[in-house]
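Sharing a structure here in C-alpha cells format.
Note that one protein chain is taken out, while the other chains of the complex remain in position.
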Amino acid sequence: MSKVEETTLARSFPARYAGRTVLAVGAHPDDVELGIGGTLARLSRAGARVVIAVASVPSHYGTRRKEAEASAKILGCELRVLLDGGGCQRIEDVKHYQLVGMLDDVVRELGPAAVLTHSASEMHSDHISVHNACVSTQRLRYFDFFAFNPTMCRPMPVPFYPRAYVDISETIEVKMHAIAAHESQFANRGIDLAIFRDTAHLMGRLVGVQYAEGLDVGRLLLN
Amino acid sequence: MSKVEETTLARSFPARYAGRTVLAVGAHPDDVELGIGGTLARLSRAGARVVIAVASVPSHYGTRRKEAEASAKILGCELRVLLDGGGCQRIEDVKHYQLVGMLDDVVRELGPAAVLTHSASEMHSDHISVHNACVSTQRLRYFDFFAFNPTMCRPMPVPFYPRAYVDISETIEVKMHAIAAHESQFANRGIDLAIFRDTAHLMGRLVGVQYAEGLDVGRLLLN
Amino acid sequence: MSKVEETTLARSFPARYAGRTVLAVGAHPDDVELGIGGTLARLSRAGARVVIAVASVPSHYGTRRKEAEASAKILGCELRVLLDGGGCQRIEDVKHYQLVGMLDDVVRELGPAAVLTHSASEMHSDHISVHNACVSTQRLRYFDFFAFNPTMCRPMPVPFYPRAYVDISETIEVKMHAIAAHESQFANRGIDLAIFRDTAHLMGRLVGVQYAEGLDVGRLLLN
Amino acid sequence: MSKVEETTLARSFPARYAGRTVLAVGAHPDDVELGIGGTLARLSRAGARVVIAVASVPSHYGTRRKEAEASAKILGCELRVLLDGGGCQRIEDVKHYQLVGMLDDVVRELGPAAVLTHSASEMHSDHISVHNACVSTQRLRYFDFFAFNPTMCRPMPVPFYPRAYVDISETIEVKMHAIAAHESQFANRGIDLAIFRDTAHLMGRLVGVQYAEGLDVGRLLLN
Amino acid sequence: MSKVEETTLARSFPARYAGRTVLAVGAHPDDVELGIGGTLARLSRAGARVVIAVASVPSHYGTRRKEAEASAKILGCELRVLLDGGGCQRIEDVKHYQLVGMLDDVVRELGPAAVLTHSASEMHSDHISVHNACVSTQRLRYFDFFAFNPTMCRPMPVPFYPRAYVDISETIEVKMHAIAAHESQFANRGIDLAIFRDTAHLMGRLVGVQYAEGLDVGRLLLN
Partner (left out) sequence: MSKVEETTLARSFPARYAGRTVLAVGAHPDDVELGIGGTLARLSRAGARVVIAVASVPSHYGTRRKEAEASAKILGCELRVLLDGGGCQRIEDVKHYQLVGMLDDVVRELGPAAVLTHSASEMHSDHISVHNACVSTQRLRYFDFFAFNPTMCRPMPVPFYPRAYVDISETIEVKMHAIAAHESQFANRGIDLAIFRDTAHLMGRLVGVQYAEGLDVGRLLLN
C-alpha cells in the first residue's frame, strides 16, 4: 500500500473509530438498519467494535429478535436488547429515567467513542424517547453524538436536515441485505425496499458519492 | 512513536487535512483569527496548506494589511486579500455576484478540502455576505464546510450554537498571539483580549478539553 | 364522464386555478422548470393561464432566451423576462425596490390567483432576492403564495422542508423535457438530468404517488 | 346556477372534501370548536362527513359529554370519545401507544381524506400528546394533515404561525354557538367569548375575508 | 400619592427610562407609529426623551415629512430623518455600511437607554436593512434592544412572535391619532385604521390588559 493510500485510509471516518467502540441505539429492531446500516457496516469493517442497542422488541418477540440477530450479523455488529425479559416489552413499560439508566449502564460498560441514534424530529414517540435518553447519557463522558434520518417502514414526510453524510457506496448492498433480514416488517407485509436504496442514492449525489446516509451532528470533538 | 500513538495521530482532525488545502474566509483582517485562529494553527502544524482569504481591508490599508500578514505568519498560513487594489475597499464596493466570482476563482485554484467562514447568524452584514458567497461556492466542487463563532472586537450577544468543537489546547497561545498582532484593533483601542481566551476555555470544558473553538457544520462528508 | 370523475376532477388542485392566472417567478431561465415544471404543466393543461416571469438572463442572452422560450412552450406557459433590455442583465443591476416594482406591475396586470417562487432558504442570493420581492408583492392583493425546492444545476445540500406536494405523475416527462431544453446549462456541460427525476420520484413516494414536486406554503386561503 | 358559480363552488376548499370524511381530533371537549369550529361547519354544509374525535372527558363526564354532543350537532358533525368507559378519564390514563392505537382504529375505519388536530406548539401537554399521536397515524395511509391554533379557555400567548386560512365568514355564528354550548367551560365560569370572534376577525383581515381560522399545514397532497 | 402608588409607578416600564433617552428607528414615516406608537407615547409621558429616527422619506417628501412631524408631536417625540437632503431618498441610495454609520452617529450622540426597531422577520426589505443596521450599532455601547411587530398599511400575514407586551391602554387613542396623521398613507387611500386598534386589543387580552403592543426582546439587561 502506498503512503498516500495509507494516509487517505488513516484519515477516513471509519479510521476515527478503528479499535474503539461505537454504539448505535434504536427504539425497535430494524431502526438502526434503516437509518445507518451502511455506516455501521463500514465502521465494523474498518475495525471498530459496533454495538447495536435495541431498546425494546414490542411484538412477535421470537421472530423479531431472530431477525435482529441475523441483521446485526450481516452488518458485523453485536446486538443487545435493553428491555429484555425474554418477551415483548414496550419502551413505555418503564419510566424514562429507567431507560436513561439502562443506557447509562451500557455507556459506562462500553465507553463508546461515538453514539448514533434517532433524531428529535421523528414520527414515533418511542424514537423521540430514545433520542432524549441518549442526550442525557452525554453527561457521563465525552463521545461523538450523531442522529440519523427518521426511520419508518412506510414512507411519510418528516422534517430532517442532515449536516454530515457518510459515504456508504461500498456497503449499500450490506445495508439492503440487513434491512431485508427483517422479513416480518417488509417482505411479509409486501413493502418494497427500493425507496431505501433510492434515498441513499439521492443523498449520495448531494455530496458527490454514489450512496450516502445523512446524519445530524449533536456533538463532535475534532481533536 | 508507538502504533497506538500513530493511529491516534492519524485519525485526528488535523490529519484529515494533512497534505491538502484548507481555505479560511473572513470579511476583514482579524475575523478568522478571532473565530478559528487556534484551529488554523493546528491544521498548519499538521501539514495542511492553510490559506486565509480576507475579503477586504476597509480602513487603514497599510497598517491593517501588515497586521494581517504578521498574524497569518504567526498561524503558519498564507494570506490573500480578495478586493485588493492596493488600498482600502469595502465588500459593498462590488456586487454580490462579483464577490462570489472572486471566491469561485480561489476555490478553483486551490481545490480546498475544507472551507471555514462566518456563519449566517452575525452582527455585521459583511460577515453575512461572505457567508452567503461561500455557500454559493459549494456548487463548484465538494469540500467540507464549517462556520465559526460570530466575531467582533467588543463583545455583544449574537445567537450561535456550535455542533463541532476543535481542541485548541495546544494552540491557544498562538491564537492569542495572532489576535494581538492586530494592534490597531485591540491594543491601540484599549480592548482587553482576555474574553477570547476565556471563551475558548469555556467551550473546551463543554467537551472535556482545556480550550476549544466552536464550529457549525454546513456540509461534512464522512468518507 | 361520470359524476364522481367530474367531482374528483373539479376538486383537484389544478381545478382551483382553471380559468385563472398563475404566476411562476424564477431568478434565471431554468429555475422554475427545475422547481415546479411538472406543476406548471399540470396547471396549464387544466385550463389555467400560466405566466413564467424570469427576473433576468445573466449570460448568453440569445441562447438562454431561446431556451427559455422553448421550455415555456413545452410547459404550455407564457414567458416574460423582467429585466429585459435585449441583452444580459443581472438582478443586482437594479435596486431591490425596482425589482419589487417590476413584480408589482406584473401582479397588477395579471391579478394572479397564485404566485410560486423560490424559497427563502437557497444557495444563490439572486434566488433569495426574488423570494423577498415576491413576499412584498403580497401587500397588493390576495393570492396563494408557494415556494419551491432550492434549484441548482449541480446538486448540493440546502435545507428545505416541503409542506405540500403536487402530484406530477402525469407531467414528469414534460418537466424533464422542459429542463432538457436548457441545453446550454445541462447537456452542453455534461450534467446528468437523472437526479431531477429521481428527486421527484422520492418526493412522490413520501405521499403515495409516483412523482411529486414539493412546495412550502407561504399563504393559502382555503375559501 | 351559472357555470362560473358552479366552478367557483367546485374548486372551493369544502368541495375538496364533499362526499368524503374529515376527522377532527381534540384532546378534550371544546378544543376543536375553539380551533376549527367554523371550518368544520363549512365542511359539513358542503357535504363532507365530519367526525369529531374527543380523546377524553377529564371532568364532569355527564355535563361535558352532553355539551360536546350539543356542540357537534350545531356544527353538523358526529361525535366520538376515544377514552370512553362511561366516566371521566385522562389521556395519561393510557400509554401513548394505546392512544395511537385508538386513533389508528378510527383512521382505519373512517379512511379520512383529512385530519385536523392540535399543533405541536401548545400550552397543554394533552394537546401535544394528541398531536403526536395523529402524526404517527399518518403512516397508515395518505390524508391531508392540518394543525390548528392553540386552544384555551383563558387567553395566554402561545407561539403559532398559520400558513393556511379557512374563510369562515359564513359560519362564524355557528362556531360561536358551538363554543357557547360548552356552558360549563365558559358561561358558568364567567368567561367572555368575544375574543374568539375577534381573533377570527383579525385572521380574516390578514387574508382579505371577514372571518378566518388559521391552520398550519403538516402534509398536503395537491393532486 | 401613597407609598404604594409611588412604588408601582417607580417600577413601571416607563419609569425605567424616565430622564433617559429612547431611540425608535423606522424605515419610513408611519412605521414606528404602527409598531410602537402607544409605547412611545407612554415613555414620553413618563419623562423619557424619545427620538424617532426615520431612515428615509421615499416619496412625496413635503407631505410625508409634515405628517411625520405632526405625528411625532402627537406622541411627544422628537423627529429625525437620517437620509435627508431635503428631498425623497431611498435606503438603497446608500450602502449598508453608510446606514450603519448614520445610526452609529445617532447612538453616539444620544446615548440611548433603549433602541426599538423593526424585527428581522418583515415583508419589506428596507425594514430588514434597518433592523440589521440597528443590530450592528449594539457593538458601540449597551442599550436595551427591542423589535416590534411587522408594520404595513394593508394587512398580510408575516411571522412574528412577541415575547414582551407593553400595556398601552392609556395611550391607544394617542397611537390611533398619530397613525391617522399620516393621511397620505391611510385616509387618502381609503384604508381603514380599525385593524390597528383591534390588533392592540387582541394583544392586550393575551396578557390581561385592554390594549398592548408586542415586542421581541433582542437584548435586555436586568440590572
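A, B, C, D and E are the chain letters, set down in written order, and residue numbers restart from 1 in every chain.
The rule is short, and it goes like this: a residue touches a chain if its C-beta (ideal position, glycine included) is under 8 Å from a C-beta of that chain, and two chains touch if they have at least 3 such contacts.
Not measured: the values here are computed from a predicted model.
Undergrad: For the chain not shown, which residue from E:Ala68, E:Val94, E:Cys134 or E:Val166 touches it across the whole complex?
TA: E:Val166
Undergrad: Quick one: which of B:Gly47, B:Gly111 or B:Pro155 touches the chain that's been left out?
TA: Touching the chain that is not displayed is residue B:Pro155.
Undergrad: Give me the chain B residues in contact with the hidden chain, please.
TA: Spelled out for chain B, the touching residues are 155-157, 159, 161-162, 165, 195, 198-199, 201-202, 205-207.
Undergrad: What chain E residues would touch the chain not displayed?
TA: Counting only chain E, the missing chain is touched by 7, 10-13, 15-16, 18-19, 39, 141-142, 163-167, 207-209, 212, 215, 217-223.
Undergrad: Residues on chain A that touch the omitted chain in the whole complex?
TA: That gives, for chain A, the contact residues 95-97, 100, 132-133, 135-136, 138-140, 219.
In the analysis below, only the chains that are shown with their structure count from here on.
Undergrad: If each hop has to land on a touching chain, what is the smallest number of hops from chain A to chain D?
TA: Contact-graph shortest path, chain A to chain D, evaluates to 1.
Undergrad: Give the chain pair, either C-D or B-E, that is connected by more C-beta contacts.
TA: Answer by contact count: C-D.
Undergrad: Measuring centre to centre with CA averages, how many angstrom lie between chain B and chain C?
TA: 38
Undergrad: Which chain B residues reach two or more other chains?
TA: 219
Undergrad: Provide the full list of chain pairs in touch.
TA: All chain pairs meeting the touch criterion are A-B, A-C, A-D, B-C, B-E, C-D, C-E, D-E.
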